[in-house]
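Yeah, one chain of the complex is gone here, protein chain that is, but the others are all in their spots.
Which chain is which? They are A, B and C, in the order written, and residues in each are numbered from 1.
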């Protein structure tokens, strides 16, 4: 049996940004306001990602915007947000209500490469710690996914944003592609500091009594446990082929899921849908689950676990 | 309330092939032998698809080859098959044990376009009713998925097989692409008689105790309820944009799922993973569920339900 | 979501009707009054609605809809047999486990969740007072249900056309003595603000059911955020202590984009 050790450290660093633990609030989840995000931190999140912001205000799609499935959720929020400049007050409020140890990453999108860059510049001015480019939302036509499926466009996008801001830039990837390694590789080559994988998968629910698509937008993005096996695979593929850090997201509901992603090579994790079922308590629950596992198995840092599934010689018995 | 009618008809025809009901056994599922497939028919299937056949024998990957999840399954069978010419005896056995009313479709694959065509020719000689080209298996490198993600290659493949055989040719699509409508459109333009959507999605499971990928092949394909929302969306997208019939597959476990796919535009359905949980009884269970629903809602044929979600004017209240 | 046919429609007052549907009881054993459902009106909208009736045997639920806009007007005027979608129950309801006299105070269609909560409170033996305010006589609802709960039922109307002439909060001030009760409230936010003020004046604890714009209903989208609390998951029922720590209460809410806008009074 592995020896018991105390106090495994859970802190992680990604391109100079330190997180006290690897569990971040995913973009679009309980992050409409500064206070909401501060609350996630108070309840155990290591950091947060804002909802995706655009230059101009968007109301999003009309209700219904979510389908609540047993093993996941389909959402077609439609990227509602008050606009990046209005949202600066939320960043400020977040800062006022947190100690400064929990980074905040701003997710941005646009309808053109310049729109992305301009939006990133606007929100970077508020002092966020990094920019996450959402190039992968499957429920808002013309806003992101079209960019995020093409390695050349990804490359141009990242370069444009890189020159607009001086903070780290992450790119959020879609699993809806032939080969996610190609997309991630475009990110790495263009100088992104990390990739975030995965966003939701374009999906749909039809109500059979009325014969109608339930979502007003018809299509939405599938998240939650249903997509975890795809997310783990994407993480593993990217981590085994590239050097760029992977921030993993997709169906993490419990500490076992979190550990699985870390072993697949994730540097940090984001949690979305699980907040619906477990509330914000998921953060502390998963955090202490990871610590308990590390103690029981004799891991003293996340680094020791990270990517062990990638290398035969690190497998255990 | 809709009037009650008796005996809704469940038969369907796809490019001249008649099926007594739309529920087919999916490729790779309980179809290693002629008797197994005959049994599926005896238990209610409208027809069957053989396991994917190649010219040469393949043993498939080493165990473990499946991960049994709560909401699905990840498999990396690795396309085991005794080779098309050996398999002819199974087709013959299937014919001996069925009445001739339940079509049998041969699924084929290869490592080259010529390999596909040659294999199709070989198995067509046994008198199968149609060929399904598997261009979408995510767990056997170099065998299919690489072809099935590229519209130009799909087109060449279909044309090559079309000229090798005189029976209808279907193409099985992967959801792992930027835009499944583009792939389906290549099928339609190249003269395919139908598309089959969807195959599994490349996925992975890591055991956290040992840090190892569970599958010997590391990666496998995700099937079952987890992928249903993606399959419904793919069906809907193809059916709303193209004329080619869609045979839908992905996570169908009960009659509600089946009806949902039909309303999304499916002409026929295939059932795979649900056989693990419900055994072959899924066929009769789903079949009578569909009939009961049609009676209760006043539909007299599948045609009346097919694709109703696509057109606002056909929605009900 | 379950898509169900409306079993029965009952008119409760000039502007409000109750729709009854029969969902699968399996999701309902843990239901607590004050919880809500998301109601899909196909082709129109999906909106949050309190549960106002729970019938056992056969199991069915009622939601009482006040027509104030597109969604509620079309919902209220659907014919029996129409299909609506129901998901839930969601959120945190009223905690009825206290021992003191329970005063239920409501304004307009806020009566919907209060009446069911008080019926439950009566079942577990609590002493109850009802204070129920409406704009005018034609809008009074649930008078018979309240009357069956307690003779200590007081109705007010803003225009004096029925019962006490004045605000329901004026009734409350007359009813309370120091420390002698607990309050549960549901109604327009400005009314609840006054209820909380009176409560704290009399040293009486309150629980209020809040309203914010809801999209997901399950705690992920944050559309219903009020000072960092999600009404759909952390609420809709909050305690006085919780609400005191919400600067946005009684002052602002979020529009559909998430922008802060000052609170325009709800139309109930």
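Convention: a residue touches a chain if its C-beta (ideal position, glycine included) is under 8 Å from a C-beta of that chain, and two chains touch if they have at least 3 such contacts.
Worth saying up front: this structure is predicted, and the values here are computed from it rather than measured.
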Any idea which chains on screen the missing one touches?
A, B
Among B:17, B:55 or B:73, exactly one should touch the missing chain; which is it?
B:73
Determine which one of A:99, A:166 or A:317 touches the chain that has been left out.
A:317
Residue among B:14, B:29 or B:197 touching the omitted chain:
B:29
On subunit B, the omitted chain is touched by residues 28-33, 35-36, 38-39, 51, 57-60, 62-68, 73, 75, 77, 80-83, 86-87, 89, 97, 207, 209-210, 212, 214, 272-273, 275-276, 279
Note that subunit A touches the absent chain at residues 1, 315-317
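Definition applied: only the chains that are shown with their structure count from here on.
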Check A-C against B-C and say which one is joined by more contacting C-beta pairs.
A-C
Relative to the centroid of every protein C-alpha atom displayed, which chain's own C-alpha centroid is closest?
A
If we define chain centres by averaging CA atoms, which chain lands farthest from subunit B? Would you check?
C
Centroid of subunit A to centroid of subunit B, CA atoms only: how many Å?
33
What whole-Å value do you get for the distance between subunit B and subunit C if each is reduced to the mean of its CA atoms?
49
For subunit C, residue numbers touching 2 or more other chains are 42-43, 83
Shared interface positions of subunit A, touching two or more other chains
67, 209-210, 212
